[in-house]
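Yeah, one chain of the complex is gone here, protein chain that is, but the others are all in their spots.
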Amino acid sequence: MAQLDIVDVGHAYAPGAEEERWALKPLQLTFESGRTYALVGPSGCGKTTLLNILSGLVTPSRGRVLFDGVDVTALPTKARNIAQVFQFPVIYKSMTVYDNLAFPLQCRRWDGARIDAKVRHVAEALDLHDRLKQPARGLTADDKQLISLGRGLVRDDVAAVLMDEPLTVIDPQLKHSLRRKIREITEQFRPTVIYVTHDQYEAMSFAQEVLVMKDGRAVQQGTPEQLFEAPSSTYVGYFIGSPAMNFLAVGRSDGSLALGGRTLSAAWDIPHGTTEVQVGVRPEYVKIVTDPGHNTFPGRLRGVTDHGAQRVLEVEVAGQLVRTKTPREEGIPAGEEVLVHLPRAKVLPYADGQLVLQS
Amino acid sequence: MNLSATDLCLTVDGVDHLRKVTATFEPGRLHTVIGRTMAGKTTLLRALAGLQKVDSGSLTRAGADFLRTPVWRRDTAMVYQQFINYPHLNVFDNVAFPLKRAGLSRDEIRRRVRQSLASVGLADFEQRKPSQLSGGQQQRVAMARALARETGILLLDEPLANLDYKLREQLRDEFKALFSDQGDTIVIYTTTEPAEAMMLGDVVLVMHEGRILQTGTPQEVYERPATTTVASIINDPPMNVFTGRLEGGQVTVAGFQATHVSPHLADLPDGAYRFGLRATDVSLAAGGVEGEVTFVEISGSETFVHVAVGESPFVVQIEGIHDVALGDLVKLRLRPDRLFAFDEQGSLVRTPSYDLASVEGR
Partner (left out) sequence: MRSRLYPVFKYTVIALWACFVAGPFFWAMTTSFKNANAVQGGPTYLPWAQYEPTLTGWRNIFGGAGGVDVIDPFVNSAIVTLAASAISLALGSLAAYALSRYRFRLGFIKNSDIVFFFVSQRIMPPVVLVIPFFYLLQWGGLLDTIPGLVIVTVALLLPIAVWVMVDFFNGIPREIDEMAMLDGCPPFQAFVRAILPNSLPGLTVAAMFCAVFGWNDFFFAFRLTFTEVQTLPQAVVALNSSIPPWWTLSAAALFGVAPLILLALWVERLLSKGNLSGAVR
């Protein structure tokens, strides 16, 4: 397993394009050895370009790619010692499951006994050990995808496992179990994994760290919890979490923030002189209360959506819509007039769409 | 103008797709058919549309035999899970296609196409070909075509299943608004997602292995699931179902300490039961029973923690997103006042006391 460093790497498919239009704007990243990472973002965000740069399919327009400190920028895919899992299973249909797993080792001229031990070990982990003699042709798509993964895992010198939307062709019913399986296996073998997906919840369910990308930029990198609790921009606040984070435009009065003429305290202060101040607060933390108090604002109930265990209430506060998620057992407030409490610690300040850091 | 299905049956190559499906669909209401993949939902829609012949049973529309009406005279529009549009026609002509077949005047066609494209937010895309649109936009075109016809029956087969989460969230809200003024149209919407069924449906039909297991308002089905299967289908994550005993005022669940029976179960006879508990009613709390984390998934703004207590699997839903490592040992606590009781065959015998009346009064 290796540590992968991306040093000032940027890429433009059209030569000579101005930097603003690069598919991947220059960025600096480190993928630590033995951790799992997910690159997530809408199509065209640059996540596939970044993956292709790591795999060697694309040579970046600038910057260097280091595997354990060794510059591999100019090396082709096969010289990089990586394993890849693609959207569509890539397996040798005519071979048995066993031969599929053994093939990469035979190519490396390992001796028979060592191959056998390794293949059986990996097959056990993949739950394919009772089907080793079957031809791979007859397997279901999810098992084929496991073989694709297994072919990477048998090589214990592999630098990293790169996965590009590996659940795309899997039946919805089986997606869940395959994702679970892939996660279990990666926990067991601890390779450095880089997993590309457009599905934010798949990314968060799978990876220890998530890299949210947009327009060729890495918008935020962090654990799923960090992305949820402290989105670095209004975009991440919208992209992660359902319903999305509430963002409210706020004014200033006497040096403090104000919402609808009342004082609003955020988790920390915003330096003077910033324009376009917003506060972000997750619907989970917004509470409907009965007693007036600090950070509590009058509002009008505009809509109720039943999600089952929770209801999402839409409340208009000072002309803006605030969503709050309430457990079913709390019921729906009687009457249209409600009081909304925004707990101070969960109210984050944003200026020009970016989280204002605590000074 | 009801659409009534009675005892619809269909077997293909020895596999039962529909088993005695009986249901009545009413004008002006939105019916969601919820079930897992392969439950027979699509087959049911196709049978209602006339695209699929059934082996037996009857289908009537306003009392008249509907099975003999050919597809093209059923006054039915359908939106597929795959984004199906006419590839050779631009967006405007796609929406206009059925209107031309219906022989409407040019002005009327133009008016309706513009109106329905505007309602799905595609007013500026009239000249594009479907292949030049994103998945979400293609599905909106299909939606606009279905709406523009103002048919008596509108069928939607998991229309959001192939879209990204954020888009799904957004379109779900849009659909809610679109369907709210559908006049006398019978709308039938299939889905695998409980949240979708809950928020869109006036009526929810729970389907499983070709059968309709329960029909009712979202409230009724959610709060009084007729069987353990329904309980599992209508909850996401599926309701925890486990066996236990009720004896001498005590509830015993394998692996857990016996607790005093909560009032809503107090008058039940002693014996073996299957209990159901929503993932939101299991909590990670100090002093509970120890279990091992087997899997963690994140959905929306919630973390689902799968925990094994001995051999029994439980799912715990925690608000917000949390890092929980696989293999961690955690303490589980069950809320006895939230237990659903089912008999050994899985039929509901008692629900926890949600105040249904006060909610429905609104």
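Note that the chains take the letters A and B in the order they are written out, and that residue 1 is the start of every chain.
Everything that follows uses one rule, which is that a residue touches a chain if its C-beta (ideal position, glycine included) is under 8 Å from a C-beta of that chain, and two chains touch if they have at least 3 such contacts.
For clarity, every value in this text was computed on a predicted model and none was experimentally measured.
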item	value
Chains in view that touch the one left out, judged over the entire complex	B
Omitted-chain contact residue, chosen from B:T37, B:S56 or B:Q82	B:Q82
Residue of B:G14, B:P70 or B:G183 in touch with the missing chain, whole complex considered	B:P70
Those residues of chain B which, in the complete complex, touch the missing chain	49, 51, 70-74, 76-78, 80, 82, 84, 86-89, 97-98, 101-102, 131, 145, 149
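Methods note: only the chains that are shown with their structure count from here on.
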item	value
Distance from chain B to chain A - Cα centre to Cα centre, in angstrom	27
Contacting residues of chain A [partner chain B, same complex]	42, 171-173, 176, 179-180, 183-184, 187, 198-201, 204-205, 208, 223-225, 227-229, 238-244, 282-284, 305-310, 325, 327-329, 331-332
For the chain B and chain A complex, residues of the former touching the latter	36-38, 161, 164-166, 169, 176, 192, 194-195, 198-199, 218-219, 222, 234-236, 278-280, 295-301, 317, 319-323, 326-327, 354-355, 358-359, 362
